[in-house]
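A single protein chain has been removed from this complex, and every other one stays in its place.
Chain naming follows the written order as A and B, and within any one chain the residues start at number 1.
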Amino acid sequence: MYGVGIVKGLGVTLKHFIATYVDDLRWLGHRYYNPEAFAVRQSPKARGIFTVQYPEEKLTLPEEFRYIPFLIYDELEDGTRQDRCVSCGICAKVCPPQCIWIVRLDDPETGRPIPDPADFFIDVDICMNCGLCSEYCPFEAIRMDHDYEISTYDRFAENIYDKEKLDRPASYYASIRPRNYAFDEATIVEKKAKKAASEAARKQRAAEKSQRTNE
Amino acid sequence: MSEELSNNENPVPESLQGQIAITSLDKIYNWSRRSSVWPMTFGLACCAIEMISTAASRYDMARFGMEVFRASPRQADLMIVSGTVTKKMIPIIVRLYNQMPEPKYVLAMGACASGGGPFKEGYNVVSGVDKFVPVDVYAPGCPPTPQALLHSLIRLQEKIDGQSVLEVPWYRREPIEEIPQPVLGPDLVDPRDIPDFAEKLKAQEERLAAEPE
Partner (left out) sequence: MTEEESPQVEEATREPDDMEQQFPGVLTLDERKGYGGYLVPPDKLVEFATQLRDELGYDYLSSVTGVDYLPEEKMEVVYHAYRTQGGPAFVFKAQVPRGDPVVPSLVGVWLGADFQEREAWDLLGIRFTGHPNLRRILMWEGFEGHPLRKDWREAYYEEDAKPFENRFPEGGVYRIEDKISFGKNVKYPSEFSPEGWIPEGDEGLYAGVGQISTDGNGGTLKTDQLVVNLGPQHPSTHGVFRMVVTLDGETVIDLQPVMGYLHRNHEQIGERNTYIMNMPYTDRLDYISSMSNNFGYALTVEKLMGIKPPERTEYIRVIMAELTRIVNHLWSIGFLLNDLGAFQTPALYAINERELVLDVFEAVSGSRMMCNYFRFGGLARDLPPGTLQTIRELIFERLPRRIDELDLYLTDNEIVRARCIGVGVLPPEKAVAFSAAGPVLRASGVPYDVRRADPYGIYDRFDFEVAVRYGGDVYDRYLVRLQEIRESIRIVQQAVEDIPEGEIQTGKALYQVRVPAGEAYGRVENPKGELGFYVVSNGKPNPWRYHIRAPSFINLTALAEMCKGHKVADIVAILGSIDIILGEVDR
């Protein structure tokens, strides 16, 4: 009979319409602005309307979420900042749209390059948020930020991020990406141990060598 | 009322500026405008998909009075430039912008629309829609997530809130100039360049002659 399909379809819309009210009953009026209900509402178990009431409610970002990169510094006990970046330039080399610029200065006395970058630029009007820089950084220094609320009125003044704007403490990194942070810390400890071991081995070899020459 | 206010022959006295009458009018005026910013149905690339997602039920732009996507520029207040602007497309974008009635706003969504984005080096890509059309808010990201887009829309509302009927350009007596539409030739030609274009061409020829490749 003509019209049965349409009526069935209307039934589906009606079901969707009612589902929200049923869900409202389930939460006894606490469906909104309630973290517990929000988590269920945004999961595969969701029923009824699942609108995020941005900006009051915000979706929990998964740990791997990536937006603009940032640079990590460690806060030393005496309060100074220790950059993790040693300006090796791998991020600038791997960056697909080439939006990373690194300024490295030479030490005026020794003439050797200073490992800390003098400045570090990311043009966020070019950055494609791909995360390759953080993936291939060998010093756990550049990581992807979670902050997406960065709209501006003037891109010429604000959209090239310099080092000051990119720098974040390691504690911030730990707060947004706890699992990655733990993994990175383990890697750093491992690397330090390896370095110490190789250093010790080198010293020992040198000592043996000098002993042999002495003999 | 606004006509009266914009009448330059009767300027508001210095001492009265910012007084109750104007500020409350501004408030009402801005409130009504920022709560009904109608965007144009105008998707360019990847960001358009996120724009549609923002309009869909999870992020729901209707909460800001923005769900009425208009297919015609004549009925739209906001142009969300959502994606890579190419040289082939920019004449049409400029034409659409000119067709929009004042007050109009432009939101450059994503890295491509803001400054060329990852495709900036491409031979057919315009490095930023603001080369041709004035942009009010830039939303970085590739693509900006729906929440990031919502954030930039809120920023736009804030911008509207900061405006005053006394200062906005569209109540002035003199007509607002249209943006000249770029033309496609051997490459994209900006009509605003045409007066000194011939000189540039000459300089280019000289340079090419000087350094033969």
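Things to note:
What we mean here is this: contacts are C-beta pairs under 8 Å (C-beta built on N, C-alpha and C of every residue); 3 or more make two chains touch, one makes a residue touch a chain.
The structure presented is a predicted model; accordingly, all values stated were derived computationally and were not measured.
When the full complex is taken into account, the listed residue touching the unshown chain is B:Leu96, out of B:Leu96, B:Val165 or B:Ile179. Among the residues A:Lys8, A:Arg112 or A:Arg212, only A:Lys8 touches the chain that is left out of the figure.
Against the chain not displayed here, chain B makes contact via residues 41-46, 48-50, 52-53, 56-58, 69, 71, 83-84, 86, 88-89, 92, 96, 112, 115-116, 118-125, 127, 131, 142-143, 145, 183-187, 189, 194, 197-198, 200-201, 203-205, 207-208. With the whole complex as reference, residues 2-6, 8-9, 11-13, 15-16, 42-46, 50, 61-66, 87, 89-90, 92-96, 98, 100-104, 113, 118-119, 121, 123, 128-132, 135-136, 144, 160, 162, 179 of chain A touch the missing chain.
Rule of thumb we're sticking to: only the chains that are shown with their structure count from here on.
With centres set at the average Cα position, the gap from chain A to chain B is 31 Å.
The residues of chain B lying in touch with chain A in their complex are 57-60, 63, 108, 111, 114-121, 128, 130, 135-142, 144-145, 147-148, 150-152, 154-155, 159.
By the touch criterion stated above, chain A contacts chain B in their complex at residues 49-55, 58-59, 67-68, 96-98, 123-129, 148-155, 159.
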